[in-house]
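Note that one protein chain of the assembly has been removed; the remaining protein chains are unaltered in position.
Note that the chains take the letters A and B in the order they are written out, and that residue 1 is the start of every chain.
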Amino acid sequence: MNVKDIGTALAQLREQAPLVVNITNYVVMNNSANALLAIGASPIMAHSREEMAEMMAFAGALVINIGTLDRTWIERMTFAVEQANDTGKVVVLDPVGCGATSLRTNSARHLAALAERLIIRGNSSEIIALAGQTSQGKGVDSQDASDAALDAAKQLVEQYQAQVVISGATDYIVNAEGIYTLNNGHPMMTRVTGTGCSLSAITGAFAAIGETSGLAAAAVMSVAGEIAAEQANGPGSLQAALLDALYNLDAETLSKRLKLSQLS
Amino acid sequence: MNVKDIGTALAQLREQAPLVVNITNYVVMNNSANALLAIGASPIMAHSREEMAEMMAFAGALVINIGTLDRTWIERMTFAVEQANDTGKVVVLDPVGCGATSLRTNSARHLAALAERLIIRGNSSEIIALAGQTSQGKGVDSQDASDAALDAAKQLVEQYQAQVVISGATDYIVNAEGIYTLNNGHPMMTRVTGTGCSLSAITGAFAAIGETSGLAAAAVMSVAGEIAAEQANGPGSLQAALLDALYNLDAETLSKRLKLSQLS
Partner (left out) sequence: MNVKDIGTALAQLREQAPLVVNITNYVVMNNSANALLAIGASPIMAHSREEMAEMMAFAGALVINIGTLDRTWIERMTFAVEQANDTGKVVVLDPVGCGATSLRTNSARHLAALAERLIIRGNSSEIIALAGQTSQGKGVDSQDASDAALDAAKQLVEQYQAQVVISGATDYIVNAEGIYTLNNGHPMMTRVTGTGCSLSAITGAFAAIGETSGLAAAAVMSVAGEIAAEQANGPGSLQAALLDALYNLDAETLSKRLKLSQLS
């Protein structure tokens, strides 16, 4: 996948406006829905067992985000992943805070093992923890990528037959075919809650139209974030500018700005 | 009700600052509270059986929104509508995603049948589904109005003795006396989550001061949305500009912009 393919995928997403079902945390439900609307997808935020099977039947993908987790939500997430499996849909797993508590680590692993078509999107400490190393989270918005994260991602690719996206100053898109790196984005994105979660949601939208590597979503989000940061005076205006940038992003801007490399 | 009456109702709302109890979905609780504050009302977001009777006793209206629905929330909504009935308060029902799943369709009908003083506010596909036609929702932010929706609204008016507001490119305000149309607003409003839900909340605020047709709320919201869209660079800045426009809206601007007609 090259820059031109990403532009094409974005155009397709806007044309198809895929339905993405999200079971996400209380904090970022609004951000996630707005990010999906801004990029051109159709969000559904739902969680009830009573309607999940029906929803997954007509939805394009499922996004699971384990922030604000508890036993009830784990059951809901488990059931939703089962419905996604039954209907052959991709599951995007955002293991928020994985490694910070055993509840989160265990739940993330349980869901990763359950999903048949899986994309994992997290920051480096979450990816490391999910792969089995211990790492006490510094909040859920920390950002640094490292060799350890890359090794962890490779392990997850094999263990779960997953695609993995590590968010950070450099984003890594890791799968069985190789590794891409993205060097867009802006540090101020880590001072707003929900930018990673929004990326996970958009990853679901691209997966729904068949782009299951996570690359297009990471490209779109990091370029939009970079544009937004240039216009923002701080994290408050960044949040609004990010949605504007997602909405206005075109293939030409993507192509001009994107710093994409293939690592292996 | 004419344009001048709407301006008068807005002034009264700001003077009385009515308390509006909202049982709404996780995604838009923040938007709904902010829309009510911006227009000059006093929001209470609450759901617990333990305090709902007390709250409805001093509240001016109840707004029920069935996004992010589950069994527990249906029980809470049912109990709240009963309290609204007991205290003679208007219930505004926002049947989010009605038609997309049977859980939502059945719950919306159950709540509509229960409420004694009812305003229904939805988009055309939700109104059609609530009235008994089937329509698989395209997310919960779709927008198109049609003859089918108008027929459905007329049926709901009779069936539930309700007032009905259909949101779309043209808004329809339908009740036993006739039909008004509004041609304000902007398509970009559908690329932000919660604009419809905010309209439902504001409908509750006007109902609390005795304007129970839904017209004043739809007028205020669509004009504010139109102003916001003119100032916005995309859906992110639209969201902020919408609250600013609601806050700054005056009778003169309303009168100058409002495209209100009586259809029958």
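Observations, loosely collected:
The rule is short, and it goes like this: a residue touches a chain if its C-beta (ideal position, glycine included) is under 8 Å from a C-beta of that chain, and two chains touch if they have at least 3 such contacts.
These figures come from a predicted structure and were not determined experimentally.
Across B:Met1, B:Ala17 or B:Ala148, the residue that sits in touch with the chain not pictured is B:Ala17.
Of the listed residues B:Ala9, B:Met29, B:Leu215 or B:Leu254, the one in contact with the hidden chain in the full complex is B:Met29. In the complete complex, the residue from A:Thr8, A:Thr68, A:Ser146 or A:Ser255 that touches the missing chain is A:Thr68.
In the complete complex, the residue from A:Asn2, A:Thr101 or A:Gln262 that touches the missing chain is A:Thr101. Contact between subunit B and the absent chain runs through residues 17, 19, 26, 29-30, 33-34, 37-38, 42-51, 54-55, 58, 239-248.
Although one chain is hidden here, its contacts on subunit A can still be listed: residues 25-28, 30-31, 67-71, 97, 100-104, 136, 138-142, 190-194, 232-237, 239-240.
In this text, only the chains that are shown with their structure count from here on.
The distance from the centre of subunit A to the centre of subunit B, each centre being the mean of the chain's C-alpha atoms, comes to 32 Å.
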